[in-house]
Structures are given as structure tokens and as C-alpha cells.
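Only one protein chain is missing from this complex, and each of the others stays in its spot.
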Amino acid sequence: MTEHLDVAKLQRRLADFAAARNWERYHTPKNLASALSVEVAELVEIFQWLTPEESAHVMADPETAHRVTDEVADVLAYLLQLCEVLDVDPLAALSAKIDRNERRFPAPGNT
Amino acid sequence: MTEHLDVAKLQRRLADFAAARNWERYHTPKNLASALSVEVAELVEIFQWLTPEESAHVMADPETAHRVTDEVADVLAYLLQLCEVLDVDPLAALSAKIDRNERRFPAPGNT
Amino acid sequence: MTEHLDVAKLQRRLADFAAARNWERYHTPKNLASALSVEVAELVEIFQWLTPEESAHVMADPETAHRVTDEVADVLAYLLQLCEVLDVDPLAALSAKIDRNERRFPAPGNT
Partner (left out) sequence: MTEHLDVAKLQRRLADFAAARNWERYHTPKNLASALSVEVAELVEIFQWLTPEESAHVMADPETAHRVTDEVADVLAYLLQLCEVLDVDPLAALSAKIDRNERRFPAPGNT
């Protein structure tokens, strides 16, 4: 059941979706990075005129909550497709980055 | 072992990292969406002057490959932190979106 | 006649437009910078799946040409409004930057 929510499976579904529509030729790393930036801007747009406080309560309105969730999905979709064509493992990349940051920037209490 | 690579665990590590540095007050949805856009731009920057063909071979150079992987990690880090403060499940959001897209845009062979 | 096309006059018209709608409270530098990034993404979106060659001929299609021109206007509008609230003279800033770049990066034939 939660199998559907596995990153590798989502990548496979995205790849199949693009292949069935013959979109692979558009999916250069350069184009996918651009598309990723466009989707992130659609997320930024939701917050652009809000105060910090308003932005913290954005999920209280069902319509905005839906829009936010939808844009998060689009951002993740292009990030995973970019990782697929680059053969980058996004979770391993982030795990390694957190390891590095923990060494480079020790928490105040640990210094 | 692959437990480290679980999305929820990465979110927990990111939250702990921020909490230990007292950064939570900066992490409004509005600010995290901005930070996400800045990290995506650092990814776009790698590709901005490349031809489509050059962009497809960007991982062949170890230094560029490292830079790309690092920026992917930063993008995912801010996306997961944004999802955390918004209480959005990014994998469920994407799964639901793919379901919707498969219904809305049937593949040519399936029409 | 070309007076309309003076940067300072356009800034004045934009400021009057915002003031008449009581929008000044939204126009913090932070918000205007976000809005600028959102408008630039709408420009990027036009080009995201195009080949370099297709992107070079984008003005040949009247509808796309109109869309491009409209997005350029929006980008310039937010850039000028940002400059207004920051009290930055954009043309003087660019002129000074070109001066600096000409000194820092001499053209190959001039070295």
C-alpha cells in the first residue's frame, strides 16, 4: 500500500508517463532544471504578498491547501525526473549533504 | 542501512539540524519557498549556457557531477522542510497528481 | 511623445497605480523581489521546452510574441518598483557595473 509512495516507484511512473507521450526528447537536464524553476515559482507565487504570519496559516484554507499540495507535487515531479536523467539518487545526495553539514556546522551545544 | 534514505528520516534530521541552531523562527513557509527558489536557481546556473547535448553529459565531469548532486540535495532539503512546516506529504501529493494526470491526459495509445 | 518611455516616468506611473489601489503596504523589497522572480519564471516558461533554434524564432509567432512582450513588461514593472522602494537608480547601477566589468574583464583584443 505505501509501496506507491516509494521514490523509485514514483520515478518509474513519471518515466512511463513521459515515454508514453514521447516526451523524452524534451527532457534534457537543462530543460528539466528550467521546468523545475518554473514550478517552484508557482509555489512562491502563492506566498509572494503574504505576511510571515499569513504564510504560516496557508493550509487553513482548503482551496489554497489544495493549490500548495499540487505545486509541491509538480516541484517533486520535475526534481525526480531531473534526477532520473542525471542518474542522481536524491535521497542519498541529501543524506550525504546532511552528514557534511553536521560536521562543518556543529550545533552550538556541541562545540 | 537504507533506513537513512527514508524521506521521513531525512525530514527528521533536517528538523533536528534546524532546531539545534534555533533556526525555526526563520522557517516560515514563505521563507522556505524563497530559499527553495534560490537553490533551484543554483542548479539552473550550471546549465544556463550549455547546449542541450552538453547538458546531457554534465555528469561526465566529476567536479560538475559533484556540484549538480550537491545542488539537488539543497533543493530536496528545502522542499522537505517546506513540506514539514506545511504538513504536506510530498510523496502522497505526487502520487495523487500522477493519478490525476493519467486520467486527464490519457496516453495516445490508450485513447 | 517618447517622454512616456522615460524610466522615471514609468516608475511614477507604477507608483501612482499602486498607491491608488492601496497596495504600498504589500510592496516591501522582499515581496517585490519574490514577485520579480515569479514574473521571470513566466518568461522562462515560454522557452522551457524549446530548442535553442526554436527559442531564437519565438517572435515569428504573433501570439507568442505578444506573450513574450507582456512578460518582459511585467518583469520590468517589478524591477522598477523594487528599485523605487530601495531608492536604487537601475540605469546608473548598470552603467557602473559595465564600467567595472570592462576594467575587470578586458576584451581579448585589448589585452
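The chains carry the letters A, B and C, assigned in the order they are written, with residues numbered from 1 in each.
Following the convention adopted for this analysis, contacts are C-beta pairs under 8 Å (C-beta built on N, C-alpha and C of every residue); 3 or more make two chains touch, one makes a residue touch a chain.
Owing to the predicted nature of the structure, the values given are computational and were not obtained by experimental measurement.
**Student:** Mind giving the shown chains that are in contact with the missing chain?
**Tutor:** Taken over the complete structure, the missing chain's partners among displayed chains are A, B, C.
**Student:** So which bits of subunit B touch the chain we can't see?
**Tutor:** Within subunit B, the residues touching the omitted chain are 26, 31, 34-35, 37-38, 40-42, 44-45, 47-49.
**Student:** Suppose we count only contacts with the excluded chain; which residues of subunit A make the list?
**Tutor:** On the side of subunit A, residues 34, 37, 51-52 touch the unshown chain.
**Student:** In terms of residues, what is the contact footprint of the unshown chain on subunit C?
**Tutor:** These residues touch the chain not displayed: 4-7, 10, 13-14, 17, 20-22, 28-31, 33-34, 36-37, 40-41, 43-44, 46-47, 50, 52, 55-56, 58-59, 68-70, 72-77, 79-80, 82-83, 85-98, 101-102, 105, 107-110.
As a working rule, only the chains that are shown with their structure count from here on.
**Student:** Provide the C-alpha centroid distance between subunit A and subunit C, rounded to the nearest whole angstrom.
**Tutor:** Taking the mean C-alpha position of each chain, the two centres sit 28 Å apart.
**Student:** Distance from the CA centroid of subunit A to that of subunit B, rounded to the nearest Å?
**Tutor:** Centres of subunit A and subunit B (C-alpha means) sit 3 Å apart.
**Student:** Give me the residues of subunit A that touch two or more other chains.
**Tutor:** As it turns out, subunit A has residues touching two or more other chains at 31, 34, 37, 40-41, 44, 47.
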